[in-house]
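Inspection log for the structure reproduced underneath, given as structure tokens.
The complex appears here minus one protein chain, its other protein chains still in place.
Coming up: chain A.
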């Protein structure tokens, strides 16, 4: 019993640290939707700062800790959010994962570099290497007390417990009882809706990152006596605490907190009682990762199993349909030149370096398969490489020829890939990435500890093959052979992409449900991709090992796999050629940097980490960015070409030049003007239009949707915009609300040009968008939903008076309401405090006719209160009863606009069916 108590008590120490880290993970995930792999690195950086302040500069421990936790760590979080995370929130998941992996290596390097520079400048800092038994906040050495026989605590443990408990209470108060907590929870629920409500999600994101960083800083300071100054240990610690974040489903702070505590205890119990597994080398070491993997399998929500959301839309392929020569000419020429260079200009050293780059490129191309084609993030590629190379080495030591060993090694890696994939595939995105990471660590710690497989630290010799007259032990011959192999694999992958299976893979990538409906087995396709990728990684791995002429079990670890992924994604994973560029850059860049730029070992690592910043701008990598940017510039030049010639005539009003260049004069133009005097009287002319869109052109990356529309809404007027599916109604709403910038034209709010303003500023200027669907936060209660708009209790009381149904259920989460009630909840606070402009996108969507009528009644009430309403509907029937002015939208143009009385059935039909006759 005493044992159990000791295990639980001391388990709570690491548990408390897990809890702090996991809470920070959940908060930052909620705020910007990205899993921060660099969270442990942040903790490390804070621990390092604390150490330098306390031991180096001689500050007392408590002020140093307070400064780190309350000032420096939040400042770091704020800075990173401003520079990086905020922008990353809008790109795909892969780029997000990779950017934070970059930080994971860059932050510690930056810290160490700073220490180095300070030391050179003569500051009294201490070296950060080889430091053990560092003091924490409490006395050092720690005081210890014997509670009962065999049960003791020390001061460091006690401090960790007390501080963590205080933090738990403080977080609870913050999240549940402050406005900022309410806003944070709202942003977690629906980020874009918070923006529409005039709450800057960016600012919330900053707050969340600051809190998360402060928690990481706290964990760092508390963990200093335990972990010392090992960035590696901090990162491992973070990976373990990810389990707790999974328990909290990346959304619930209390669950993650409790999960962290439980995890520490569980880990201790397993380690304490795992004597049954003593014969399995590495089992105890692997316990945290077993828990992580198991936790992911059990706890990841079923609803997400559909897998990967297609957040990252593929970039436009500018060479689609171009001739072979244009698509491949550059690459083929490059390969040819490289081959020639091997035998002419490159020195032996550079030949070796390039050959190494090509060997790595083979491994890197496996990312093109799994991440590029499959949109799955695998962090276990290093494992496949090691596995294949070890198997091949083992066989070659038994006298097998190189080719046979290569084949078996490749198959072994593919098999391992399939084994990894089977349990992991039903997870999507971030969970899959974490699961593969857990498996990679498991392989490092258990599988590759098998003596017969690893052959101790000696590993296996993998001599380079001799094929007929070609002896590949010459780096140049190996280089040329690798160029050939790389070209073959690249061609094969491109062919695969164009084949029916490749199309099935792309289908599964972009829409798993639709793919399944078309008879493509999602699971089988993903399994195939994963297996293929693992096999390819293994194939490359054996060749890489033969470049090194040896493989040992520690050559390519789980952490290597992480860095590889970052290097490949930074270059681009959509095409195999990019992986080749990544491989060559990976081999050559460090040497170039150290020869020509800096001797410091830290700076290249920092630069590499900052590649994440570039990803925020070009999520498809620098290789893909080059053609895209070139094409954009070409297009811009082409667009600008005809522009200057008419302009000398006089300075045209803004936007007219661009608008008219591509689009013929609008048919709706003359019709739109009469709308101005539409209702006349009620509008009270001195106010002018409350919202006006003038010649707005807008669209998405793929093409234009709105081709110059004009719309005007006045105070106390309802403008109904009708049109068929795809006419551009929702796009018009988004431009009006500031969610989507106009390519040309202008948006005026109360006569003021608001074209450049985003959703938050528009909302603050009184332009409110009720988006398609329901404009509510489903996991907040009714009370909290109302409080977001009406902070004062008496204002809410008025709402409850008006809507007794909401009052009865004020503690119920809004997601539990019926559709009509939800729409009611969305409109109720607006009635209490009418906005200047309300833009409602299909307010009657999915509502029963009777309920829809109630909603229209509420909208009419708003109009009478003076709000200008822009209503968009697909079905004309209901809305015509309340509208004052009607505009027809078809194919991105206003085809007719006028008072409701002039609406004729013919026109209506025409608007929907086009102006055929």
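Here is the rule we go by: a residue touches a chain if its C-beta (ideal position, glycine included) is under 8 Å from a C-beta of that chain, and two chains touch if they have at least 3 such contacts; residues count from 1.
Everything below uses one rule, namely that contacts and distances are computed from a predicted model.
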The complex's invisible chain, by UniProt name, from "Electron transfer flavoprotein alpha subunit", "Outer membrane protein beta-barrel domain-containing protein", "Leucine-binding protein domain-containing protein" or "ABC transmembrane type-1 domain-containing protein": "Leucine-binding protein domain-containing protein"
Residue, one of A:31, A:163 or A:236, that touches the chain absent here: A:236
Among A:227, A:720 or A:806, residue touching the chain not depicted: A:227
Omitted-chain contact residue, chosen from A:470, A:514, A:597 or A:877: A:470
Full-complex contact with the absent chain, from A:135, A:254 or A:778: A:135
Selected from A:526, A:575, A:602 or A:734 as touching the chain missing from the view: A:602
Of A:53, A:112 or A:296, the one touching the omitted chain in the full complex: A:112
In chain A, positions touching the absent partner: 3, 6-7, 10-11, 13-14, 55, 105, 108-109, 112, 128-135, 140-142, 144, 146, 150, 152, 225-233, 235-237, 240, 264, 268, 271-272, 278, 281-285, 287-288, 324, 328, 332, 335-336, 339, 342-343, 347-349, 352-353, 356, 441, 445, 449-451, 454, 456-458, 461, 468-471, 473-474, 476-477, 480-481, 483-484, 487-488, 491-492, 494-495, 498, 548-550, 552-556, 559, 590-591, 601-602
